[in-house]
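Below: one structure, written as structure tokens.
Here the complex is missing a single protein chain, while all its other protein chains stay put.
Chains: A, B and C, in written order; residue numbering restarts at 1 for each.
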């Protein structure tokens, strides 16, 4: 119809859509799903890294990790705010997470087993996230694109910190280097899966690209990530766990081995090492915080009432 | 009256009083207080030592400590049984502990801060307990005296193990020896206080001695303990924290310094380092176990009913 | 060859050690004093077994590591226990369900190991089997009492069973080490114990009015290869503190 055509014309023209603008229901729904999934990923993503804050091996590393996890909470908050501009409440979003209706990135269903995992998450997981998110800084929905600009700036900082952590391990003892190698082996394939299924199997993509909600395809992004990351692994002196990985001079890209999509789908379905624990941790935090939120609300109400009363008097 | 005279005559004659025998109300009350206090001490006493089971520094020491704490649970159970022969239920006894109506030995209100404390408890606290308890093997109330025989046998084993633990530390590194010295400094005076206030200030004593519930005076026992323990400390190469301690050839005993009874009374009143935590730990264990006990009872009832039903059929 | 046997002994020893460490945390905090005694008993048996398995492992390895060097000197990635035994105590239902699922397997495993072609393994298994028969009896008994006790205890135990179920499949995993040892008659094929285990667990669940989760449900793996849950690191940090803080001394 005419509205939709005008809407698409604005997007094609490179204009931003704002919260008060008319938008097709599908656009709104897709954005809510995508933004809230992203927000949930930030919040759930605090858990695997949070697991090592109390055990960070130096005070400086402890402060860096703590600041990073704090940034993730901040990202979660911007993103919930961006989603709220589309007419869903934070309560609703949180409830969707806790009941399993909403998803979060499967990568956070893997455990952090050693200190090197903190480095691997920064380097690979934040690295993949940035790769996914940089195009979104140009996405058509204003509040989302602005949130992404802020998020990306901090994420690239996190990525460097993660790499620096691994660099210290790789220049350290044999045990430390083995720890780093083990982390790369466990996180490499899950990181590649973060870009989603192969383009051939990907749903929603064409429409999302037309709406400029998705700007590059899964496979394009994955290739960019591999091309960027492999030399970094070499510099660390670590071996990427892929026998088929090699530079293809013809393509000007790295060829890499087949991804085990059955694992991806299993984890997505709930059968990853930590799916249940992650959700349970969030649910418990929320349930145990219920009385705190109720108290804060009751206090605010009382004082708002007192305020009205004194203004009326 | 005649009953009381006959009762006292049996005691003077060295006969044991059994549960079904007539006894003066004061005798019963004193025994219930004393036995239950002793039982509670075994149960609360599991906590300071239990604090180091998960952190014992070798598997052998872990097994020894675990077995010791298990023995204490066993002692608690014999003693509750002995108290139950006097017509109080375990429920009532436990409730008295949890509400603070009943006491337990104040020594367990001190924290176990290092591994050496486990040795110090075995050596000093079990040592003092044995000193107190050996005479009780001859006490007039049969069930109590028999429980004491069994308890004393195990306690003396525990004392040797505690001493052996300290011996290993004292033959170890400087740090280990300092740990042992520090433990002796913290546990010495509280151990001396375990024998109770000086005879001059001690209530109940005369009657209890006549009834053969208490066979030696507090000060006699304390002197025996000092005389036995000081040479043991010397053998370990540890310094007893008492500037006034010296052998008195005339008396044939060690003289020792004045005890700070204000500390004793403060801890007794509830103001020791761990009074609140010990009671809270017991209360929480009991409260959290409520549903388990209820389930066991419901199951037993169901199956007893089924049993009756099948016999009737 | 000794590599496989070393791995197998670590698995047996670490299962016992890690579960014992979990049980130790209950002592003094159980629902009734009799249970503190019973838990201590089981933990003592398991520590004793862990010592025998680890001491033998250390001898086979031949690098001078004794039971304590193995228990206190390895980080999580070198532990070989199944994920089941490192799961947190939770409430008493979770502790009992964990114990029962493990005991039922442990009993079958040790029974088979009494016929091991490695005489020392057979001897340790025979000693341990007596102890574990009692463990299994006790945990089965508690499955009945909690499952068929009150509505609350039933709900708690059912929830615990469902929560822990995904860690039970690993008990029957086999890798190259197992293959080597099975061929030599040293250990039973893990998979060979599964039918009996399922039958026994099923029977107890039925008697306890519990619903046994789906035998073919998705299962977690990795503990036997050193890929643990996030819980093990905390358990070891506490357990190993003293020997790590004061290295190289005797206790």
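Basically, a residue touches a chain if its C-beta (ideal position, glycine included) is under 8 Å from a C-beta of that chain, and two chains touch if they have at least 3 such contacts.
As the structure is a computational prediction, the values presented were derived from the model and not from experiment.
Chemist: With touch defined as in the header, list the contact partners of the absent chain among those displayed.
Modeler: A, B, C
Chemist: Consider the whole complex, including the chain that is not shown, and state which of A:24, A:50, A:197 or A:257 touches that chain.
Modeler: With A:24, A:50, A:197 or A:257 as choices, the missing chain is touched by A:50.
Chemist: Based on the whole complex, identify which of B:37, B:58, B:85 or B:112 touches the chain you can't see.
Modeler: Result: among the candidates, B:112 touches the missing chain.
Chemist: Specify the residue from the set A:173, A:249 or A:311 that touches the hidden chain.
Modeler: Among A:173, A:249 or A:311, only A:173 touches the chain that is not shown.
Chemist: Sort through A:38, A:61, A:158 or A:186 and give me the one touching the missing partner chain.
Modeler: A:61
Chemist: In terms of residues, what is the contact footprint of the unshown chain on subunit C?
Modeler: Contacting residues on subunit C, toward the hidden partner: 75, 233-234, 236-238, 240-241, 244-245, 247.
Chemist: Touching residues of subunit B against the unshown chain: what are they?
Modeler: These residues touch the chain not displayed: 48, 51, 55, 111-114, 182, 186, 266, 271, 273-274, 276-277.
Chemist: By the contact definition given up top, give the residues of subunit A that touch the hidden chain.
Modeler: So the residues of subunit A touching the unseen chain are 43, 46-47, 50, 53-63, 66-67, 69-70, 73-74, 76-77, 80, 115, 165, 168-169, 171-173, 175-176, 281, 284-286, 288-300, 302.
Operating definition for what follows: only the chains that are shown with their structure count from here on.
Chemist: If I count C-beta pairs in contact for every pair of chains, which pair wins?
Modeler: B-C
Chemist: Most central chain by CA mean?
Modeler: If we average C-alpha coordinates per chain, C lands closest to the whole-structure average.
Chemist: Between subunit A and subunit C, what is the separation of their C-alpha centroids in Å?
Modeler: Between these chains, centre-to-centre, one finds 37 Å.
Chemist: Which residue numbers or ranges of subunit A touch two or more of the other chains?
Modeler: Answer for subunit A, listing residues that touch two or more other chains: there are none.
Chemist: Among the residues of subunit C, pick out those that touch two or more other chains and give their numbers.
Modeler: In subunit C, no residue touches at least two other chains, as defined above.
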